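A protein chain is absent from this complex, but the other protein chains hold their places.
As written, the chains take the letters A and B, and residue 1 is the first residue of each chain.
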Amino acid sequence: MSRTPFRLALTGLAAGLSLAMSQPAARAAEGGVKPPALNWSFSGPLGKFDRAQLQRGFKVFKEVCSSCHGASLIAFRNLSEPGGPEFTPGQVAALAATYQIKDGPNDQGEMFERPGRPADRFPSPFPNEQAARAAQGGAYPPDFSVLAKARTYVRGFPAFVFDIFTQYQEQGPDYIHALMVGYKDPPAGFPALLPGQNYNEYMPGHLIAMPKPLSDGQVEYPKGPDGKAQVPETVDQYARDVAAFMVWMAEPHLEQRKRIALWFMPFLVILAFLLYFSKKKIWSRMPDGSPAH
Amino acid sequence: MAHATDTSTGTTRRDFMLLATGAAGAVAAGSIVVPLISQLAPDAQTVAAGAPIDVDLAPVAEGQAIKLFWRGKLIFVRHRTKKEIDEAKAVDIATLRDPQTDEQRTKAGHEQYLIVYGNCTHLGCVPLGNAPGDPKGDYDGWFCPCHGSHYDSSGRIRKGPAPLNLPVPPYAFTADTKIKIG
């Protein structure tokens, strides 16, 4: 039997496959602009959140984003829990008390408002999606609670394979940051913008209902001992900080997860080695005692 | 290792290896069990919702009792009459199954308010005695209809199968008629 036909078939298959796989890169290039990959303190096996950054991100969220976007799964108490912004419990109690929370019914059967407690969840700016759309000209500002995990972009082949080993998984914050800094004038030839439309370089399709939310100097950051803000008060920095804060909201136990992995994974490797040598020992002799080559 | 024939000096080395492997395997199995068990404990939301609560006692008139919940547990707040307080104080505690004075069960200066958990210490039923028409048992307190325990006007067990007095939750007066439970 000649093997040639099979060799040919194999080669053909490989060629076809590589052709098919080379296509998505081209597609991605025409479909949208890939957000630049930034350095995040929480990436990689040793990653941790930058507390100061999360606190700044919370400030941006509270002063800018939260007028339209909710974070309905986040409780005030989360802000003082380990692995997050780690405000003090006192700060959190004071913060919660500045919000009015709907509670009830009371003994008269009526709903009432009371000052917030740390156990309360963040009140959303709109009571429901319909109200949000009505107030926002038909657009729905998505809830922030898990948004950093809900946003991504196509990585394509072979990048997605390498991601397994490099542990790259920051598509969400990269995209969110890019979106914040991606407001530009539409390029020549782009169809004229209708009212309520804005051009954004990184939005799929480039049309976004949200007007440019951040501008330089809009949010005042805590001052250092020299009386100056310790990080620049720019859109780029605001975007980084709020994106990091959103990652924490979406993955509040990220630090605990990586901390456990830090001892559990090496421990598994050691166990594997021990098992391997035990296996070799056991297999060195057959049941009748004869050596097993 | 029933099939292994220990012939050479390899034995001890092999035994050590197997021992170390077994120990490491036990540690691995143990560490996997930790999250499986600790997930049974109250979750963070439940713990946070169990923070202290404020209660205003002013609406509770003399002779009345109300029910409220803290951490999902039923609490009785009873505004006792003079007669009930006197009865509670008159008892010789040496005769009690669970000896406690009325002073130990109320806050000084606020003896008219009795605040106790509202589940029978026998098997957890809710004793009767809060509503005006309820049976109050033989001692002007509560009567548990499930198995017939009688509590006195200080919430102490006097008759029936229950072993202990109705426990007093942690609370403190923040004003004359305001308390914080927890």
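The rule is simple: a contact is a pair of C-beta atoms (placed from the backbone, for glycine too) under 8 Å apart; a residue touches a chain by one contact, two chains touch by 3 or more.
Quick note on the criterion: contacts and distances are computed from a predicted model.
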Candidate names "Glutathionylspermidine synthase", "Tripartite tricarboxylate transporter permease", "Cytochrome b" or "Probable succinyl-CoA:3-ketoacid coenzyme A transferase subunit B"; UniProt protein name, chain not shown: "Cytochrome b"
Sole residue of A:Ser80, A:Gln171 or A:Gln237 that reaches the chain not shown, by the stated touch rule: A:Gln171
Chain not shown, touching residues in subunit B: 1, 3-4, 25, 28, 34-36, 38-41, 43-46
For subunit A, residues in touch with the removed chain: 1, 3, 6-7, 9-10, 13-14, 16-17, 20-21, 23-24, 45, 73, 78, 142, 145-147, 149-152, 157, 163-164, 167, 169, 171-172, 204, 250, 252-253, 256-258, 260-261, 264-265, 268-269, 271-272, 275-276, 278-279, 282-283, 286-288, 292-293
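Rule of thumb we're sticking to: only the chains that are shown with their structure count from here on.
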In the complex, subunit A residues that touch subunit B: 75, 77, 81, 107, 117-119, 264, 267-268, 270-271, 274-275, 277-278, 281-282, 284-285, 287-289
Footprint of subunit A on subunit B - complex, ascending: 1, 3-5, 7, 10, 13-14, 17-18, 20-21, 24-25, 27-28, 31, 44-45, 48-49, 51, 59
